[in-house]
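With one protein chain removed, the remaining protein chains of the complex are shown where they sit.
Let's look at chain A:
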Amino acid sequence: MAHSKSVPRQIWRIVIHAIPTVLGIVVLNFLLLKLAPGDAADVIAAEAGSATEETMAALRRSMGLDLSVLEQLKTYLLNLVQLDLGHSPRYAMPVLDLIMQRLPGTLLLMGTALGVAILLGIALGAIMSSFAGRIPDRVLSILSLLFYSIPGFWIGLMLILLFSVKLGWLPSGGSGTIGSSLTGWDALIDKARYMILPALSLALFYVAIYARLTRAAMLEIRNQDYVRTARAKGLSPLRITLSHILRNALIPVTTMAGMHFGNMLGGAVVVETVFSWPGLGRLAFEAVMARDFNVLLGILLLSSLVVIVVNGLIDLLQARLDPRIGAK
């Protein structure tokens, strides 16, 4: 294969591109957050209810907030080089530990939701395009329009109402049975039970997008000359649909999915709140409210890293899906 040789080179190129991007993101985020009124000392003082000028100044000094913005940026960047994301005054623990507590759960939820959305979306889109204009297509089109327009939190609440309250099949919130000491399969099943509802409410919106995108792409590709060639070769309809139509329709869908992964990472606050899922979105939200900028910066940095990595993976995947992209 001509294009697989260049994979290490492509990875190298992605890494090289990532460094200035990450640096830019850190500096820009830092400066933007400094523009916001109030700091962690204000919030702590307000919550304590009785802070004097002296204690406030002492608080700021202990957090390094009395220095100039550029000094603070310099300290932050120097710490960052040693993989130290700073300390959270709010949670009284290192930011890195805090994020690492939340990250696996978030990635798991996002990955599952996006995976389900892609698989379900492509399957539905393929069915819709095969029956274009007929009853199954009409029904699924209306369904996907519904998924597209109903907000995720409402779907979440309705799912809780149905599966947790009425039927009692699935837990309504959390990320695992508290205090359980399950191992192996049982632990996995327990995790899955907690994940089904939030993943589903996150996924449905994206299912609608991928279904419509797949449908449109497949309908367009169905009229391509090479599909006529495939038919002229006497291939079976299933093979034509999978190997010639769907295969080519995957290219726009994966592009979209790559972009959505970044969206999901930050945009899941509402669903995480509904299902009390301990994720990054909620942590970020709480960090904003508490002016806990170290935590927020850490989350932004990490999300940007994840987005860069995912985009890189999508680039590699695209080069595999479409040989014209990889070869230059």
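Going forward, a residue touches a chain if its C-beta (ideal position, glycine included) is under 8 Å from a C-beta of that chain, and two chains touch if they have at least 3 such contacts; residues count from 1.
Methods note: contacts and distances are computed from a predicted model.
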{"item": "Complex member absent from the view - protein name from UniProt, among \"Peptide/nickel transport system ATP-binding protein\", \"Cysteine-rich domain-containing protein\", \"Malonate decarboxylase gamma subunit\" or \"CidA/LrgA family protein\"", "value": "\"Peptide/nickel transport system ATP-binding protein\""}
{"item": "Option from A:Gly24, A:Gly115 or A:Pro323 whose C-beta touches the chain left out", "value": "A:Pro323"}
{"item": "Which residue of A:Ile16, A:Val165 or A:Ala232 touches the chain not shown here", "value": "A:Ala232"}
{"item": "Listed residues A:His87, A:Arg215 or A:His244, member touching the removed chain", "value": "A:His244"}
{"item": "Missing-partner contacts on chain A, residue numbers", "value": "1-2, 224-226, 228-236, 239, 243-244, 247-248, 321-324, 327"}
